[in-house]
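== chain A ==
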Amino acid sequence: MGRFWKWAGSGAIAAVVGIASFTAQAADEVSFTFDWIYNGTHAGYYVARDKGYYRDAGIDVTLSRGSGSGDTVKRIGAGIAMFGVADTSVVVAARGNEDIPVRIVAMAYGKSPLGVIYLAESGIKKPKDLEGRTIGRTASGSSVTMFPPFLAANGIDRATMKETVADANTLLPLLMSRRVDAVLGQTVNIGRYKALGAKQGLTAMGMNYADYGLEAYGNAIIAHPKTIESNPDLVRRFVLASMKGLAYAIVNPEEAIATLKKAVPEVDAGAAMEEITSLRDIVLTDEVRKNGVGYASQQRMAATIDMVSRALKVKRTLSVADVFDARFLPSSPVMPPK
Partner candidate 1 sequence: MSKTADFGGWIREYGPTFIILVVMVIAWEIGCDLAKVPVWLLPAPSRIWTETLQLLPVLPGHIYATLTSIVGGFLVAVVAAVPLAIAVVYSPFLRRVIYPPLLMFQSVPKVAIAPLLLMWLGYGLQSNIVIAATVAFFPIVVNTATGLEAVESELLDLTRSFDAAKPKVFWKLRLPWAMPYFFSSLKVAITFAVIGAVVAEFIGSDKGLGYLILASSGAMNTAAMFSVLVILSVIGILCFYAVIVCEQLLCPWYLPGQQDKGGI
Partner candidate 2 sequence: MATQSPSVSPPGRRSKSLAQLQTVGKDYTVRSGGTVTALQDVSLDIRENEFVTLVGPSGCGKSTVLKILGGIIRASRGTLLFDGKPLDKPSREIGMVFQRPVLLPWRSVLDNVLFPIEMLGWNVSEHLDEAHRLIKLVGLSGFEKALPQELSGGMQQRVSICRALVYDPKLLLMDEPFGAVDAMTREEMGLEVMRIWRERRKTVVFVTHSISESVFLADRVVVMTPRPGRIVVDLPIDLPRPRTIDMEFTPEFKAYADVVRGAIYSSKRSA
């Protein structure tokens, strides 16, 4: 007899919950895949969720880690996730070489974080100093493919450099052990280098490609054309909430990292702090200060596409519209709160 009441009870509860969720405005379920393993650069999206920006926009978001921009692009293209974070150069390659169906709907990074990380102790001060040095890099990846345009923009001869190929996690120890003079990577990661360097009395420094002649965009929010076509309003709402979160995070780094750490406990809070701190300069470019977080211009996009296409020998000639759908940028610019 007791068993019957248990069943009846749970049945009733289920019915009530079902009815309640039905009558409440059904939130859009959205899956959002990052470009890489959870790190400080993703804190903004956790802020957006924690502060209810997504919820207020009627979005129920699931945040998951990525395995590289290329992989995220393929996931969005295959419809496995609805939105993603991926580097612009990878999106260009994907559009041009394999016609993967994705579009950039907002620009998270005002400029590309790709660059060279080096030790001040090596005597390197400007790009030209890299000549004749040993550079550590991964076998492939954006920092590698955008290296030639950077060199070209600064008149550097690559043939004078020795290159050591290693996997991404090995670059840090390589630089710290002075086996290489500089590594190619993302300057958002400089936090880790600085932390480890400090322990050994070394000073890690970063040199963005973007500051030395490469006017290129960086990480962007991407979506499938079908999502854009069938639910443009959702895209707009998602972009707005995400950019609000990002804007808040870069001026409130401690709170942002605390939020991140609550959601993803295994993140190293120290490294994440450095990442979100470095992210500030990458997000808040002059262009963004004028036009809001998430903004990208047609001209700069065209320039980025052109440079990446040449660097990667992309097969198709791409128009801006092939890559970037500007209709979803926030109508009133999103600025970081004071």
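Worth a mention:
Operating definition for what follows: contacts are C-beta pairs under 8 Å (C-beta built on N, C-alpha and C of every residue); 3 or more make two chains touch, one makes a residue touch a chain; residues count from 1.
A quick word on the picks: all candidates are chains of the complex that A comes from, given by their letters.
Source: prediction; values computed, not measured.
Any copy counted, the candidate of 1 or 2 that touches chain A in this complex is 1.
Contact residues of chain A toward candidate 1 in the complex are 70, 73-74, 77-78, 90, 93-94, 97-101, 139-141, 144-145, 163-167, 169-170, 173-174, 312.
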